[in-house]
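Every protein chain but one is kept in place in this view of the complex.
A and B are the chain letters, set down in written order, and residue numbers restart from 1 in every chain.
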Amino acid sequence: MLLIDCPYCGPRPEIEFTYGGEAHRARPADPAALSDEEWAGYLYLRRNPKGRHAERWRHAHGCGRFFNALRDTVSDAFLATYRVNETPPPPTIGPEAAA
Amino acid sequence: MPEPRDRTRPAMQRFSFLSLIGHALRGHAGWQQQWRTPEPRPAYDAVIIGGGGHGLGTAYHLAHDHGMRNIAVLERGWIGGGNTGRNTTIIRSNYLFDESAALYDHALQMWERLSRTLDYNVMFSPRGVMMLAHTHHDVQVLRRHVHANRANGIDNEWLTPEAAQAFCPPLNIAPTLRYPVLGAALQRRGGVARHDAVAWGYARAADALGVDILQNCEVTAIRRDADGAVSAVETTRGTIRTGRVGIVAAGHSSVVAAMAGLRLPLESFPLQALVSEPVKPVLPCVVMSNTVHAYISQSDKGELVIGAGTDAYVSYSQRGGLHVTTETLAAICELFPTFRRLRMLRNWGGIVDTTPDRSPIIARTPVPGLYINCGWGTGGFKATPGSAHVFAWTMAKDAPHPINAAFTLERFRDGALIDEAAAAAVAH
Partner (left out) sequence: MIGAFRTPSGGRIDRARPLRFSFDGRVHHGAAGDTLASALLANGVHLVGRSFKYHRRRGILGAAAEEPNALVTVTRDAARSTPNLRATQVELFQGLRADSQNRWPSLDHDASAVANLLAPLLPAGFYYKTFKFPAWAWRRLYEPAIRAAAGLGRAPAHPDPDRYAQRYAHCDVLVVGAGPAGLAAATLAAESGARVILCDEQAEMGGSLLAESAATIDGRPAQGWLAATLAALARHPRVTLLARTTAFGCFAGNMVALDERVTDHLAAPTPGLPRQRLWLVRARQVVVAAGALERPLVFPHNDRPGIMLADAARTYLMRYGVRVGRRAVVATAHDSAYDAALALHAAGVAIAAIADQRPTPGAAAERVRAAGIAVRSGCVVATTGGRQRVAWAGLMPAGGGATEPVPCDTLLICGGWTPSVHLVSQARGALRFAPETQAFVPDRPVPGQHPAGACRGVFGLAAALADGAAAGEAASRATGHGGARPWRGAVSGDTAWTGGGAPGLAPGVGAGRAFVDFQNDVTAKDVQLATREGFRAIEHVKRYTTAGMATDQGKTANLNTLGIAAAALARPMAEVGLTTFRMPYTPVPFGSLAGAARGDLLDPVRRTPLHDRAAALGAVFEDVGQWRRARFFPRSGEDMAAAVARECRAVRTGAGLFDASTLGKIEVAGPDAARFLDRFYASAVAALPTGRCRYAVLCREDGFIMDDGIIARLAADRFHVTTTTGGAARVLAMMEDYLQTEWPELEAWVTSVTEQWAVLAVQGPRARAVLAPLVDGVDLGTFVHMRMAEGRVAGAPARLMRVSFTGETGFEVNVPADFGPAVWDATLAAGQAHGLTPYGTEAMHVLRAEKGYIVVGQDTDGTVTPDDAGLGWTVGRAKADFVGRRSLARAAMAAPGRRQLVGLLTEDGMRTLEEGAQLVADPHEGPPMRVLGHVSSAYHSATLGHPIALALLTDGRARTGERLFVAMPEGAVPVRVTSPVFYDPEGARLHG
């Protein structure tokens, strides 16, 4: 069970949260202007990286807020959590920084 | 045309009871290697990335059905070490949609003769797969499956709770259960098989047809020529030239496809499974329940083999949270209260690549020469022979087999999904 540091409430166990998928994927402002290909890209394509992953979590059984997290999908270690209106921390955090 | 190969390898030894006796008299000193450990060649006609059941099977069918001989299977670790060796081995074909039912029943029919096909006992055991209904919604959904399957000529029958218990005596059908058993859908042809044997059987048969199985050979890059077509793969064991690459990398499909600049509609999740200590035969069939999230069978060795839903988040860690296991076992203990004192012996995790509609992708890609077989989610093992057969066809002919024609990448663009998850509401 992961330990997740909610930027509003502090560290809490995973069962208080719901996972929200890949982060920083804004819904297009005018979907009608997109081709089918582009729209399918928004709907379905995911980075699904092995390594550093920016993802959304919601503290569903806590403050209810969505926030973003950087997590290493190999170790499941959280590198950072941050609020939705914040930019992701630079890649000086985590395993890639050392490389 | 396949390149003529000079193979010094002796013909494949037959496996049989008589050969076992014969070898026993010689202290079993005369058994061949089941597959060779070759060095990579500089070029192959086709390269399969991923040495699981689907990948090895694809190589076998490319060689056996399509006459290709100059084929390599590249495996990052050891063959059968991914989801092939980690799954709970349930085999069934009672899927709702025609496309899925055709694909999985094609596989089931191949399972029924796979031991003979491969001369390797894969221990396919059609002991029946029973799916439980706990609510009236479950009843509606499962009965729809029964009717849809019957129309497709696929066996699936509806059982009352009493009939379900008669088929599976330890099942608790007390109406006082939190989620009582209201009925069950039974596919008698469904069952289980020995997962390792599938990988090894395909490896041995493919090797005998000249396929090079290259273990500890991780692909690090996919090269494309000026026209964008696949031209080579870079590996930890050197560069391999090839014009035809099939990605059959399960949880790592996104990672490998990205090497060719291809993004996929996939997310990779941890999926856990566990076994109990072995006990004498107590569970005669496979039981699945979506409402309480559990499935269970008993291996020939006597272990109860138990699986559940995935963890919630993308991960390549091959482990999940204990809360998923505890929830699963809570459900199992309600359905089988006599199992509560049995003990969990071993728990492990795999990485399952999941599509938005929970149906696989078995298709050509926009990159010429690149083919993909992925997105099996939690249910790929059951499809192994059928998947391998139609994917080899697709790679050999650069066109889909009728059975996998619907399982394209383009279906996501067009909205022509095969949404077993939404429609079925049953675990895969």
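One rule holds for everything that comes next: contacts are C-beta pairs under 8 Å (C-beta built on N, C-alpha and C of every residue); 3 or more make two chains touch, one makes a residue touch a chain.
Since the structure is predicted, the reported quantities are computational estimates derived from the model, not experimental observations.
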item: Selected residue (touches chain absent from view) among B:Tyr95, B:Trp200, B:Phe269 or B:Tyr295; value: B:Trp200
item: Residue in contact with the excluded chain [from B:Ala184, B:Val286, B:Leu329 or B:Val352]; value: B:Leu329
item: Of B:Ala151, B:Ala166 or B:Ala221, the one touching the omitted chain in the full complex; value: B:Ala151
item: Residue of B:Val292, B:Ala383 or B:Leu409 in touch with the missing chain, whole complex considered; value: B:Val292
item: Residues of chain B in contact with the chain not shown; value: 15-17, 19-21, 24, 27-29, 31-37, 77-81, 85, 98, 102, 112-113, 115-116, 119-121, 123-127, 134-137, 140-148, 150-154, 170, 172, 178-179, 191, 194, 196-197, 200-201, 215, 276-282, 292, 298, 300-302, 317, 319, 321-322, 325-327, 329-334, 337-348, 356, 411, 413-417, 419, 421-423
item: Contact footprint on chain A, counting only the chain that is left out; value: 1-3, 13, 18, 20, 26-27, 30-32, 34, 36, 39-40, 43, 56, 58, 60, 64-66, 75-77, 84-85
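One rule holds in what follows: only the chains that are shown with their structure count from here on.
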item: Inter-chain centre distance, chain A versus chain B - centres from mean C-alpha coordinates, in Å; value: 30
item: Touching residues on chain A, where the partner in the complex is chain B; value: 1-2, 14-15, 18-19, 21-22, 36-37, 40-41, 43-50, 53, 55, 71, 73-76
item: Chain B residues within the chain A interface of the complex; value: 252, 254-255, 263-268, 312-317, 319, 321-323, 356, 412-414
